[in-house]
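Excluded from the complex is one protein chain; the other protein chains are retained at their positions.
And then chain A:
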Amino acid sequence: MTDAQVKVEDLEIRLLLDALYYRFHYDFRNYAMSSIRRRLRQARVDMGCATISALQEKVLHDADMLPQMLRYLTVQVSEMFRDPGYFKAIREHVVPHLRTYPSLKVWVAGCSTGEELYSLVILFREAGLEERTLFYATDINPDALARAQAGVYDLERVRKFTENHRLSGGDTSLSDYYHTGYDRCVLDKSLRRNVVFSDHSLVSDQVFGEMQFVSCRNVMIYFDRALQDRAIGLFRDALPRNAFLGLGAKETLRFSGHAAAFRDFVPAEKIYQRTGA
């Protein structure tokens, strides 16, 4: 594409994002453009539209398009105990602090289909903290939330989950937490005993309580820097002094206006601790 074509396409993308916002109140206007551009191009081709404007016409006039568009605009890639080193660091460095609290609240922001949430619940059960913990699992994609709530995964993924769990230092067997049927792995519903699933957007919603640990991994990479700062501001408000924030492997607070409110806790795993600031 020439420069001029890219500019027209970017204009069409902005108009489509406006349309989604005004029509459905989903606000992707401050997401990272490079990734939105790529995914809307895919959507355009898959839906047989000649232009992004034609796609916009569909979106505006066909309410059934929303779930489809959300599938393109949100990235649903996850894994249990993804980046085992992160979970190992939680076991070894965060859990000892959390033990000193009589009750705990943990927020998994952008929980997608639930893999990260269940990893934490299992880890907390292994550490003997599950009973005293309330987990909030939030996302903007209703299909993802429904799947998180169901806790059913393709059996072929379990080998990887099991390997990750072992590498994370898990001292129980992952198979203690699921049963299998056909080609599915069904997580034990007791893992949801202390979990609240909820629709919540880091773009437009407010903080809903004081947390001792927030895990928000691979969600803010899809935001531009200004929107990242809004989300980090929410975490800052939700976390009292000495509480913890965990990010994805390639994310950082370095560029944030809220950086001074956090100190590095386990820098290699992007785990931060709230300062008094």
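Just so it is clear, a residue touches a chain if its C-beta (ideal position, glycine included) is under 8 Å from a C-beta of that chain, and two chains touch if they have at least 3 such contacts; residues count from 1.
Here is the rule we use: contacts and distances are computed from a predicted model.
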| item | value |
| --- | --- |
| Chain left out of the displayed complex - its UniProt protein name, from "Lactate utilization protein", "ABC transporter permease", "ATP-binding cassette domain-containing protein" or "protein-glutamate methylesterase" | "protein-glutamate methylesterase" |
| Touching the absent chain when the full complex is considered, from A:Arg38, A:Arg99, A:His179 or A:Arg193 | A:Arg38 |
| Among A:Asn30, A:Gln149, A:Thr162 or A:Thr252, residue touching the chain not depicted | A:Thr252 |
| Selected residue (touches chain absent from view) among A:Asn141, A:Asn218 or A:Gln273 | A:Asn218 |
| Touch list for chain A against the chain that is not drawn | 1-3, 6, 32-35, 37-39, 75, 77, 218, 220-222, 224-225, 228, 248-252, 255 |
